[in-house]
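One structure follows; several queries about it will come next.
Note that one protein chain of the assembly has been removed; the remaining protein chains are unaltered in position.
Presenting chain A:
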Amino acid sequence: MITHLLSAADLDRSTATLVLDTATEMATVAGREVKKLPTLRGRTVVNLFYEDSTRTRTSFEVAAKRLSADVINFSAKGSSVSKGESLKDTALTLQAMGADAVVIRHSASGAPHRLARWVDGSVVNAGDGTHEHPTQALLDAYTMRSRLGTLEGLRVAIVGDVLHSRVARSNVLLLATLGAKVTLVSPPTLLPVGVGAWPCAVSYDLDAVLGDVDVVMMLRVQRERMNDSYFPSAREYARRYGLDVARAARLPEHAIVMHPGPMNRGMEIAPEVADSARATIVEQVANGVSVRMAVLYLLLGGKS
């Protein structure tokens, strides 16, 4: 088993499958009266969040608590970081306090990789800049597998702002490992340099792809990272790349609609589609807890 989870590419096929299988067992805990396992009793998990986040931080917190680990929430606001403390000094402080695992979200791509060299415990990447978000990819894969039965040969379209999306990159890497066929659909301006080397297909035309997919994953348009004019107007983007009611109607009967949240309703996804039965958005949140329990167990459960 791996020591850190920094990138979806750290997971080979058998390890990724082990995480998903373990998550299936962890999910049964959510249905019990006592939603608690003694497995990580006495272990400390630090949530080190340099960027705002509700669902990911809460999800990791719930996951760690269900496994009986102690959780320390550390957000950059109101900490020594606002007094100018560096990432390394913060890391050493946490190290001195005896953190067994550090879950980090940072606006700089690669911050978790740096951190992994400074601390003894396991580091889990909970989103670094526009780079990766491996646990999101795992929970997305878990959701697809539980809804559609298998990942092998599954046709997945990932639509929208790929350039700024850590979710897209992690999903492409993990889904390719697990045997799914991914197509990125995006305006040319929102595709990263070098996307040709990714293990996936690329298209600029959403309508051409829609009729032939099992999963369509809509990405959030990340306004906070838009420092340039990537498309003429929000309205034009929604017209060409938004999943509206008419487009959703052309999806195959069994196809599911995913979104990592938070959603811009009316922009990349129409409210009617987001609330429809084929949307898995709330399910993804619930699955997130199970998958993160599995990750924490597999990283911390054995001999360190």
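Assume a contact is a pair of C-beta atoms (placed from the backbone, for glycine too) under 8 Å apart; a residue touches a chain by one contact, two chains touch by 3 or more; residues count from 1.
Going forward, contacts and distances are computed from a predicted model.
Q: Missing chain's UniProt protein name, "Aspartyl/glutamyl-tRNA(Asn/Gln) amidotransferase subunit B", "Xanthine dehydrogenase molybdenum-binding subunit", "Bifunctional protein PyrR" or "TRAP transporter large permease protein"?
A: "Bifunctional protein PyrR"
Q: Can you say which of A:K36, A:K88 or A:R240 touches the chain missing from this structure?
A: With A:K36, A:K88 or A:R240 as choices, the missing chain is touched by A:K36.
Q: Which chain A residues touch the hidden chain?
A: 1, 14, 18, 21-22, 25-26, 28, 32-34, 36-39, 67, 297-298, 301-304
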